[in-house]
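For this view, one protein chain was removed and the others were kept in their places.
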Amino acid sequence: MKEKLVLDPDRFFDPNPKVRKIARELYESVKNVPIVSPHGHVDPKLFAYPDISFGNPTELIIIPDHYLYRMLYSQGISLESLGIPTLDNKINIETDKNENSIIHKYNSTIKGELEDKNEIKERVEEDPKKIWQIFAENFYLFRGTPSSIWLNYEFSEVFGIKYKLTKETAMEIYDEINEKLKLPEFKPRNMFDKFKIEVLATTDEATSTLKYHRAIKSSNWNRRIIPTFRPDAVISIQSKNWRKNIEELSRISEIDIVDYRTFIKALKKRIEFFKSLGATSIDIAVLDPYTEELSEIAVDNIFASALKNTVNENDSKKFTAHILMEMAKISIEYSLVMQLHCGCYRNHNQEIYQKFGPDKGCDIPVRIEFTENLKALLNKYGNNPNFTIVVFTLDESTYSRELAPLAGHYPALKLGPPWWFHDSINGMIRFREQITETAGLYNTTGFVDDTRAFLSIPARHDLARRIDSNWLAGLVARHIIDITDAREMIKDCAYGLAKKTYKF
Amino acid sequence: MKEKLVLDPDRFFDPNPKVRKIARELYESVKNVPIVSPHGHVDPKLFAYPDISFGNPTELIIIPDHYLYRMLYSQGISLESLGIPTLDNKINIETDKNENSIIHKYNSTIKGELEDKNEIKERVEEDPKKIWQIFAENFYLFRGTPSSIWLNYEFSEVFGIKYKLTKETAMEIYDEINEKLKLPEFKPRNMFDKFKIEVLATTDEATSTLKYHRAIKSSNWNRRIIPTFRPDAVISIQSKNWRKNIEELSRISEIDIVDYRTFIKALKKRIEFFKSLGATSIDIAVLDPYTEELSEIAVDNIFASALKNTVNENDSKKFTAHILMEMAKISIEYSLVMQLHCGCYRNHNQEIYQKFGPDKGCDIPVRIEFTENLKALLNKYGNNPNFTIVVFTLDESTYSRELAPLAGHYPALKLGPPWWFHDSINGMIRFREQITETAGLYNTTGFVDDTRAFLSIPARHDLARRIDSNWLAGLVARHIIDITDAREMIKDCAYGLAKKTYKF
Partner (left out) sequence: MKEKLVLDPDRFFDPNPKVRKIARELYESVKNVPIVSPHGHVDPKLFAYPDISFGNPTELIIIPDHYLYRMLYSQGISLESLGIPTLDNKINIETDKNENSIIHKYNSTIKGELEDKNEIKERVEEDPKKIWQIFAENFYLFRGTPSSIWLNYEFSEVFGIKYKLTKETAMEIYDEINEKLKLPEFKPRNMFDKFKIEVLATTDEATSTLKYHRAIKSSNWNRRIIPTFRPDAVISIQSKNWRKNIEELSRISEIDIVDYRTFIKALKKRIEFFKSLGATSIDIAVLDPYTEELSEIAVDNIFASALKNTVNENDSKKFTAHILMEMAKISIEYSLVMQLHCGCYRNHNQEIYQKFGPDKGCDIPVRIEFTENLKALLNKYGNNPNFTIVVFTLDESTYSRELAPLAGHYPALKLGPPWWFHDSINGMIRFREQITETAGLYNTTGFVDDTRAFLSIPARHDLARRIDSNWLAGLVARHIIDITDAREMIKDCAYGLAKKTYKF
């Protein structure tokens, strides 16, 4: 039996009729405003050439989305059976300009050939339909999660699918999406316009050539897709690839990095290049937001040790603390917004990391502290009217205790919306309820989708707009604010705050 | 004036009519499904012989329940006045097979006889009616707490009491319960059937003879009451009774424990015995879930020190970390579920502990960390399809930050429901709202009552089923899931998940 897939027009609103009526009005007022996406991980290549397409449904929806396969994995379904490429046998994802699609060249390992290592490697599944079938049969696992909300939106609103994804409907839905993906209107550039995206920021290595951003810029397709400067790989002095990354930075910046001073010079040269392609922000991810300003000699010594590969953990921690100060200074110098993503222990599951590499759903948050850790940075730059730092956390216990009081005081500090695991209905409600009363609405940044999955962007913004509409409707129904205020606030939530914060 | 005690059929449901209607439907579908109780502390002796009875209302309801007397104590009512036995003057709780009841032999201390110690000891109250009267007069203290919900259920549904327990009704209700407890249908075995319990797991010391489990098994009463292997007393190498416990373990296992290897051998022999009586799980309580695998030599050295009584705190901590790894390995070997209860500082109030012993309501939770602490264990065993570890926490800040992301990735990890202080209406709501969006429903275990109070079992399951029904109804009313999904999910919450997780 096939069950209808229906997106209720009042979905996610409070069932109370008073609240629902107000929520509906507020939502209607913003549902069609353009999308501002100031931070995310969409591949700019998708828009670099007019005829690029998305591949098949499995390549488009499952393979790149660790939100999806981590859940399947947690229930005992192997990543290999879901087609996730292993490192020693990587599926090549290439753009074949002639075929105009992203093709996965599967080159599977034959069971047994690794038996001399005394382990039997599972074959990476090559058949996208088989993978889709497994996904469909286990789609019930996502009940009540944001993934099911986003996917059902994509299925219904983007692809016009009429039935729920189940074991029975799997192939029918696969075929329907697959056919549509071949149509012109489903090319990335056309989707970009259909989604009414005003600006889309990508995230790019400090050493990136920004080849695709340049291609977009030099085409006659005048849309705003801009890079974000992410220097993590060149500032993590204790990671094993760091010196290779520094060599690459030397090469691409044409500055010979021999000490801290030349390192910063190279970073700045790259930042200028990023700015020339429209960048308005930088982004740094740290486990721990500890900040401290070192003396020039001290930081130079640590940098020299790192170049000689003799840096210790404590020095590495101090270097990160100093680099955060430095990046704040640079952000001011170049009028860039500084983003800080904190508190994620990366690659917690070593077996998965060694087999499949990073970003495979095994990054796990840790407890985090902001009040003492950010003190040095906020004391030096937090009162500066030319500085904006946007902080994202995965530790919700810091919302009401640390972040809201800090943002309700320091002019430079703005709070990014619920991030990653917390970009969900309850996550958004908790954020609003734990932040607003102390920090106000106007020290937050508005919604940030932070996704790799381009197709999920309208779904994510739609969800955020609905939840914010409903939140404000609840305030109106309880007479905490009035409807006039709410009408302005929803516009700021959906559009105004992100645009203002990120200097678009 | 006597006030009616009425359990509303819609109790605990959202007052919104849409939500309430759906909640009612979902609840109706599970209210009579059998009870699966995979972890708790009911005394198996109750079921060992057909004619055992429960004693008087005070012995049955107040004396064994630290949830109740801790609250009275917090308001200045002494434990002595509530009949709680002191250690130096212990009330003997014995089964007198002739009388077929559990009798408290009060042997009170005479005021004054301890005056040479310069303290006046309060007399332990012997009169169950006086104790009941104090309890009734202070029953208002439990307003809004789960204890009042459970007790009112017991009063109304189990004993047919028609009035609220107050100062005025105290004796009348005491007498009514006391009379009923003498009736055949109020014998434990008959209650077991009346409550529709499909399986009941007890918690038993590693050194237990499981005498009562054997008695149940050898009787012709074919109900499933199974032990759980709890090795805490024999693995806490720094506790003062440890060596005595090891001697006991040697004796009962008939294995001479002279080193770590023989220790593990003895544990395994005991586990085999527990399995022969139906055990499907082990359970360990630790303050801190730190895990680390030690070398054979290192663990053997620590064990040798412990036997010589020269172990230090750091080694003790490392031993616990290693034992958790060992217990995971053993769980896999014996196809047992491993349960981990974390984060409770036991016997915080030394005065109470020294006078009355453990489990007197003065165990207080502490902050806890899982991401780094469980890394060693999850890296070694968390990907193993034959391993299941169920984690319980008292630190709710770990729900969305650590536990949900971990359970949403590692196949072996399942999350136990809100435990102890959090086994309450708001506790359950917070758990669902902070866990589900990241971990999904299917990485949780379903409800676990974890009670010593046999009579409260149906009350606790009824409450959990109502709260889950209402939670799902809220999701349906907001169109986050549909009613078809909700109908399946409520069955999993009430029955399916516990049965599957605990391998029943």
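Read from first to last, the chains carry the letters A and B; within each, the first residue is number 1.
Just so we're on the same page, contacts are C-beta pairs under 8 Å (C-beta built on N, C-alpha and C of every residue); 3 or more make two chains touch, one makes a residue touch a chain.
What you see is a predicted model; the values in this text were computed from it and never measured.
Only one of the listed residues, B:Pro57, B:Pro128 or B:Pro146, touches the absent chain: B:Pro146.
Of the candidate positions B:Pro64, B:Pro289 or B:Gly427, contact with the hidden chain is made by B:Gly427. By the touch criterion stated above, the residues of chain B touching the omitted chain are 3, 7-8, 10-16, 70-71, 73-76, 140-146, 148-149, 345, 348-352, 361-367, 394-397, 421-422, 424-427. Although one chain is not drawn, its touching partners on chain A can still be listed: residues 16, 18-19, 369, 371-372, 375, 378-379, 382-383, 385, 397, 400-402, 404-411, 413, 433-434, 436-443, 474-475, 477-482, 484-485, 488-489.
Criterion: only the chains that are shown with their structure count from here on.
Between chain A and chain B the centroid-to-centroid distance comes to 42 Å (mean Cα coordinates, whole Å).
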